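Before we start, here is the structure in question, set down as structure tokens.
Every protein chain except one is present and positioned as in the full complex.
Chain nomenclature is as follows: A, B and C, assigned in order of appearance, with residue numbering initiated at 1 for each chain independently.
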Amino acid sequence: MLRLKHVRVGVCGVGRIGCLHAENLACNAERAELVSVADPIKALARKIADRFGARMYASSREMIKKERLDAVVVATPTPTHAKLVELAVDAHLPVFLEKPIALTLKEADKIASLVNRSGIKFQLGFNRRWDPSYSKAEKEIAEGKIGRTLVVKTCARDPQPPPDAYIKHSGGIFVDECIHDFDMALWLMKDHVRQVWAMGTTLVYPQFSKYGDYDNAVAILRFSNRGLGIVEGSRTSTYGYDLRTEILGDRGQIQVENWKEHATRRWDKSGITEDQYPWFLTRFAEAYKREITGFCEYVARGDRSPVSADEGREALRLALAARESARKGSAVELSR
Amino acid sequence: MLRLKHVRVGVCGVGRIGCLHAENLACNAERAELVSVADPIKALARKIADRFGARMYASSREMIKKERLDAVVVATPTPTHAKLVELAVDAHLPVFLEKPIALTLKEADKIASLVNRSGIKFQLGFNRRWDPSYSKAEKEIAEGKIGRTLVVKTCARDPQPPPDAYIKHSGGIFVDECIHDFDMALWLMKDHVRQVWAMGTTLVYPQFSKYGDYDNAVAILRFSNRGLGIVEGSRTSTYGYDLRTEILGDRGQIQVENWKEHATRRWDKSGITEDQYPWFLTRFAEAYKREITGFCEYVARGDRSPVSADEGREALRLALAARESARKGSAVELSR
Amino acid sequence: MLRLKHVRVGVCGVGRIGCLHAENLACNAERAELVSVADPIKALARKIADRFGARMYASSREMIKKERLDAVVVATPTPTHAKLVELAVDAHLPVFLEKPIALTLKEADKIASLVNRSGIKFQLGFNRRWDPSYSKAEKEIAEGKIGRTLVVKTCARDPQPPPDAYIKHSGGIFVDECIHDFDMALWLMKDHVRQVWAMGTTLVYPQFSKYGDYDNAVAILRFSNRGLGIVEGSRTSTYGYDLRTEILGDRGQIQVENWKEHATRRWDKSGITEDQYPWFLTRFAEAYKREITGFCEYVARGDRSPVSADEGREALRLALAARESARKGSAVELSR
Partner (left out) sequence: MLRLKHVRVGVCGVGRIGCLHAENLACNAERAELVSVADPIKALARKIADRFGARMYASSREMIKKERLDAVVVATPTPTHAKLVELAVDAHLPVFLEKPIALTLKEADKIASLVNRSGIKFQLGFNRRWDPSYSKAEKEIAEGKIGRTLVVKTCARDPQPPPDAYIKHSGGIFVDECIHDFDMALWLMKDHVRQVWAMGTTLVYPQFSKYGDYDNAVAILRFSNRGLGIVEGSRTSTYGYDLRTEILGDRGQIQVENWKEHATRRWDKSGITEDQYPWFLTRFAEAYKREITGFCEYVARGDRSPVSADEGREALRLALAARESARKGSAVELSR
């Protein structure tokens, strides 16, 4: 553990992603000190606390009250986000909040409003922005390497569906899976979307239909400056985790291709074969480290949020508009 | 030139594509004999006739009347298609007709009706179906290699816009450029489209706006069996000719990537660099040869059209629906 | 067939490669006219002659005497090369001679001497020089794109062994298969080799041992200007035809990778799979066309041989040195 000037962090919620943040705070983020973790599932809180040498709490409220923290990481279920941001605002603590910011625009508005009025430091957990490949793409676009951006195109495909219980409260494919892609589209185009048309279908896993959700979906976007966008999401890519993005400019194109686990290929009677990447946790391991390191940097001495509450709200607004378009079968306009 | 059992062919119209067919008939198609060419631009007809050892005519009508032909290739401007198919039908001659079948559904209906009633052999010039990469994709899908097809996605980008004079009569980006992609979508999904939503924009070449056309456009499709489709067209890929297709199935995915002119890469301070393909005529050189060879095979002894008039009409109907959707700003339904 | 100013060509020997040259002369080479073919196997000569509309001869001598030819293509078995070049020299006819120039240095010297003294136009059939990928590599090196060349590395692997009867008279793996690679090494480095060390082994096909030949072999080269080279040959690449070359310079590297038949890839549970190229005849179809077209250009109006007899002799000298090194188990020096 590092002895440099620390940012003392408590983690609220240590499920899959919260536990990953705890580990990165304990082991990989230069300026971080993992002080404590809180989770209503006490056995889980204890296990993670022991593993990384932190204190444990069953209640986030209690942790925030008792510990001398410099910041909190909130990785609890999405419906609890607003309440936890409120606790942090009351304690004048910087917040790292997992994505999506909320499941409804009302909740997102509330969070953005709390954050903006209080002036606390706030960073949303859009991890993909910290991925070396995506951040290189953004940098090259910002440097004008492909000229004016015209069309953005994203593809996100999961190799299996989430559990039934999760689907019900996930917000649907556009909110749960494609929200990263909507954020990418907004971030890479540096523009707002004015209109979205979307379609969804359920062809492989009938359970999605039960909840008005889809296992495959597409959306097309029109931006303020008249650029276009395509967002494609799937739960049925049985061949692996498939995540690609491209941006067409008037002087070139940038592609972010799939990542590989190995640089190993086999040539035999079947042809030339390489592995596809299995899952997002390893795909974005580096991004998760950079994200939480970036948060500690921001807390320690930054003045501009790497991913603001307003940006999180905007991606959600777009995802909800896509969901509405798919359900209604007509275009949805987004006001300025 | 080959002395095997010949199919004696006359070519109507020897512009860019007609001349290419003439060359392939003269040099590359095993069963073919190029007998004559016709073009109202006499100097052009003479030049091509001389080059490939054929007779020349200024009038297709006269050529069909005077020459003892086994088949005609029609590569004249699209508005003349119906008239020339009529001449061929009257002469009981098999016809190879360049794409698109027509610019209006009315004309397409007329041609399909002429062909279907007369029973003449007819093949439409969707050259992409004959490309080794695309036909391998279709074959693997037909063999069930990726299971049930769920989503088809195409991308067609031209490195420069056509001349102004051409734009005006081209039918627009959906009809002129994307018609191949609509045909691919129908062919690979083996299904009909029930609904199309499209958007277009003009960001780089203002001349497109003059004619109600776009320099970039996207469309999403819903198929009868509930599959989805994405079609993307562009006139602004300054980096080269960019043509890709992919099909997602419930057991895998097939991608048709860009073709390369060279297998040569350079590694230097700028990174690792390879060339992008410059233009469709060389990209599809092999497909054009196979297409006209396939036509001669079909004339000599086939009984089922490789690309029927009805298929050409269906792709046009879809392209026109996309154009209408983009113009109206709403979905367009296609009846069965 | 083309009616432009012709180069009237007769082909001596219409086995696999001779037949390919005949076809390209008849169909693909702009300035060429295939006048006649000669082969002692009369049925073969007749078949090819009929197929391409040429006259047939059982004797090359008779063909050269009787026909009014502008050039001959010699694709007869290697031991007959010297005699046929002599006939062409006597008739003052330009010669295209298939590779290898000869199987012994003595024969190669004889041919080079005949050609050089007579001053006839002469081109050796190193088809790989005409391949778009390889010629692009050579051009970029000549333009200084990778600076001073330091190391050349070639790999040539055949998916199956030649027939036993062929092995016996082939000259061995270095002369038969690797001679192209030795030519590439000399051509791309623009230098002479001063020393060669080689090793061979027979691990899969015992028949090679019978003739003192190998099914896998490697050689390292030292050039006059102190560059280094690696040549690797194999008869055992059961996965396909595998042909790659790279050149390291002090400012970068150029790679010629394997060619693909398709731009199609499949993603499924086995990973991402693409086809490897099956065989050299299709791999180099374009190179064979360019080679014979280049020969006709050279005959019609060129003044410098694209591939001279001396270059053919130098590649053979290097191949024979490698064979000697592998047999003796010691380095072989090559004099200036």
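By definition in this document, a residue touches a chain if its C-beta (ideal position, glycine included) is under 8 Å from a C-beta of that chain, and two chains touch if they have at least 3 such contacts.
Just so you know, these numbers come straight off a predicted model, no measurement behind them.
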item	value
Residue among C:N116, C:T201 or C:T282 touching the omitted chain	C:T201
Touch with the omitted chain, as defined above, among C:R251, C:K269, C:R301 or C:R327	C:R251
Listed residues B:D50, B:D164 or B:E274, member touching the removed chain	B:E274
Residue of C:Q123, C:S170 or C:N216 touching the missing chain in the full complex	C:N216
On subunit C, residues whose C-beta touches the chain left out of the figure	148, 150-151, 153, 155, 157, 195, 197, 199, 201-204, 216-220, 222, 226-228, 230, 232, 234, 236-239, 242, 248, 250-253, 329-331
Contact footprint on subunit B, counting only the chain that is left out	238-240, 242, 267-276
Residues of subunit A (touch criterion as defined above) contacting the omitted chain	1-4, 26-28, 50-53, 132-134, 136-137, 140, 145-146, 251-269
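Convention: only the chains that are shown with their structure count from here on.
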item	value
Centrality ranking, top chain (CA atoms only)	B
For subunit A paired with subunit C, centre-to-centre distance based on mean C-alpha positions, whole Å	57
CA centroid of subunit B to CA centroid of subunit C, Å	38
Euclidean distance of C-alpha centroids - subunit A vs subunit B, Å	42
Junction residues of subunit A - those touching two or more other chains	238-239, 242
